[in-house]
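Every protein chain of the complex appears in place save one, which is left out.
After this line comes subunit A, so read on.
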Amino acid sequence: MALELQPPDGRKRVKVYELRNNDWFDRGTGFCTGQVLDEIPQIFVESEDEPNRVLLETKILKDGYQKQQETLIVWTEHNGTDMALSFQEAEGCAVIWEFVNSVQQQLPGLAAPDDALSDDLESYQSIVLPAPELGNLPDIEQMVRAASMTQPGRDALSKFIIRDEYINKLVPLVTMAEDLESLVDLHRLCNIMKSLILLNDNTIIETVVADQIILGVVGALEYDPEFPALKANHRQYLADQSRYKEVVPIRDAMIRMKIRNTWRLQYLKDVVLARILDDPTFSVLNSLIFFNQMEIVNHIQSNGPFLRELFSVFDPRNADAKRKDDAVQFLHQCAAIAKNLQAPSRAQLFGNFISHGLFAVIAFAVKHPNPAMRTTGIDILVALLDHDPVMMRGYMLKAVNEKKTPLTDTLIDLLHAETDLGVKNQLADAIKILLDPQIPLQDPLGRAGPDYFKVRSSNLLSDAFVQQHFDESSKRIFQPLKQLADRESLNDLTFQEVTLYAHLVDILTFFVRQHLFRTRNSIQSENLAPRVTQLLAAPQKHLKLVALKFFRTLISLQDTFYQALMTHNNTFGMILDIVLETMPRDNLLNSACLELFEFIKRENIKPFIVHVVEKYRDKLEQITYVDTFQSLTMRFEQLQGYSAEAEADSALFSQEEGSTPRRMPLNGQRWQGVKGLDVDEERYFETADDDDEDEWIQEDRSSLSVGTPNGSTPLMLKPLVDYPDDDDDEDAMDTNKTDSLANPAEGDPLNLPDVEAEASSEADATPPSPAQTPPVPERLAEKRRRDEEDEDELGKLAAGPKRRSSTSSNSSAGILNRKKNLSIGSDKGTAALGGNASAAPKRIAINLGPAKSSVSEDDKSCTEVSNDGNEKENRDDSQGNEDG
């Protein structure tokens, strides 16, 4: 093999470490070079003190190298020894790392698929354990532990364990030791078993849960030496056959076995190993469970006779109530599992269920006398809604079109009547999604199911039809709210009523937030706003709070129609009354009111400022314990005087963090839960790439120095840079989105009544001109940030429904994440030392990614230097940056 390699020039100062007994032994300091000797690429380190002494001479292997942080290269030698080079300079490390990489690229056979099997076996020590007897358990434990330390050792051990069916041989010893009451041996067996499972080998774990072995394995694990005084009773649990419920017999023996094994895997994951699982093993377990479940579900949904039998359980002629309940629970479990599947299989499963009559089952369950069954029924419904709200709305509208009673009507009636508060809660959430006034234009997740979803074409129903249905449903759902009008006092509200009103106002708030226009009809025709105002006077504080939230949402929409609603009724008077009532106290309600007025002040919403000050001046003057209201009055006076200052102020404020009004999500998709969060918090929130983050922080810092929320620093009052045209437009959208929202003419049939045109034109007079936008770099940053913000806003919108969305829908991705996450101690603490804000510590987490991916990704465990070492690192890691 002719290597065309350019060995790096220059000598890099480096420390050489070797892992001995779990400690990094310092072999000395020297100078590192990469060389090609006799066509064999090598890394050399010559001692610094005695130039002729070679500290390290190693042939570069095909894989197994890792770069950690900026200055560390770690790998495992042929003989299984773990080595590390710690460079003085990051630059030196990079040079050697590059050399290693280029060598690896030219080494033949690197990508060979049978790589793992045809490994130079002779170069790894192969491991043979003695046939297990109680007498040699100490030796076995020792050998297993030693082999587990290094990756080659682990590989070799795994191969031996599988080839020799070693676990089968170990299992009989458990009962033997129990008979002899030899706790020492049982503890050893437990340790051995743990180590074998933590080898993270798929095959081993699959073996472990097999019928003839599982009880022996968990039997050993019952004797945890960490809890010498205790014994778990895993066997008792797992041996209990009655835990498995079979509504309709599954005849395929293979599938039955998978079901059993999956249950055991879950038990291993959740109970037996819960404390000791490391991330890699956790992901191996998860992926095994995932693939089993996929097979099970595929089997079920393609098994026509089975499904027919299953759904025939619900035949009204069938009197077996218990069996019906079980069948509902069976379906519920299917739905729960389906959440973890990939979208197409999930679509197929649900499609099959629906065609067999799932809706009838849901209808059966939600009317069940037992609240627990109602909960289960709605859970299934919610799973469907999470999966594909568009499809569900399609079915609903189709029913309306065919003059059948749509599901929504049923649910609304149930919501009004339901007394179980948990169920009521769920019903409210389900209704929100079903009636979500915002119809997604397309299916952004590409949940293109098979042909069952012809029904989707009904989405093409005219907007007028959708509007009509929405209006009718709204009328139905808000009926109880409307009836409040006849009520003289709210002092005699029952608990159930309070709950119902809270839900209704919450739903109304959601509708208003989701769609600027759709809800107007019903609010107008049903005269709902005065009813919500009425609730501001309810004695129940949390009900007041819900009503307040409704108005706070209206305000944030900055829409003239809603502004008119708020200024017509005595709404602000009522809100001010709450402030006055709670005034000496500092409580949640009081803070919520203040926040509302602070928002008006910050956003400089003139119609409100004028209305509030003109109409309620005497009330405002009574409130002096915070200066919010004085400044409102001042704003008002400025407005009257129309000073340029106020203008500038508003421009400033509209750019501030957190002061941007909520925006309508543009693509109209309901929030689907948090994507790809699986492993750990840091990862969870890491969405942006490096660049963005830098921008981000820059932006944030600048806004810090520029002014605090209530501050107006004269610096910023100056108009800033002019900007190229095309961008200007976009930016105008950004900073002036209030206007575009308030602009009634924009693409909606339901124009504002003429009366409000005046108000809206007044609002139009306010907008800051493009000339007031911040300077260039910040603007770019801001735009990016806003893009991200969109997601967050979506999040907030959906946080409205307060419902758990299918966050686990991407567990496969989660597995990948997890795999990546078995990082080698990302030492954020160290990194942070170097970092003031510009060197964001975050990137440490990121640069592990590439370093790792250069290592063979297929080999699940090759990245681990050694189990213990790794764990230690992890520990350090968590020490440095543990999240709470």
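In the analysis below, a contact is a pair of C-beta atoms (placed from the backbone, for glycine too) under 8 Å apart; a residue touches a chain by one contact, two chains touch by 3 or more; residues count from 1.
Note that in this section contacts and distances are computed from a predicted model.
> For the chain omitted from this view, which of "Small ribosomal subunit protein mS26", "Mitotic checkpoint protein BUB3", "Genomic scaffold, ProqFM164S02" or "Serine/threonine-protein phosphatase" is its UniProt protein name?
In UniProt, the chain excluded from the picture bears the name "Serine/threonine-protein phosphatase".
> Of A:Ser158, A:Gln348 or A:Asn425, which residue touches the hidden chain?
Of all options in A:Ser158, A:Gln348 or A:Asn425, contact with the hidden chain holds for A:Asn425.
> Which is it among A:Thr376, A:Gln438, A:Thr560 or A:Gln638 that touches the chain not included here?
Missing-chain contact among the listed residues: A:Thr376.
> Among the options A:Leu545, A:Ile575, A:Ile605 or A:Leu620, which residue touches the chain absent from this view?
Of all options in A:Leu545, A:Ile575, A:Ile605 or A:Leu620, contact with the hidden chain holds for A:Leu545.
> Could you pull out which residues of subunit A are in touch with the chain that's been left out?
Looking at subunit A, the ones touching the missing chain are residues 224, 226-227, 229-230, 232, 237, 243-247, 259, 262-263, 266-267, 270-271, 274-276, 293, 296-297, 326, 329-330, 333-334, 337, 372, 375-376, 379, 421-422, 425-426, 541-542, 545, 549, 552, 583-592, 594-596, 598, 625-628, 631, 657-658, 673-674, 677-678, 681-682, 684-687, 693, 696-697, 700-701, 703-713, 789, 792, 795-796, 799, 802, 804, 807, 828, 832-833, 835-837, 840-842, 844-845, 875, 878-879, 881-884.
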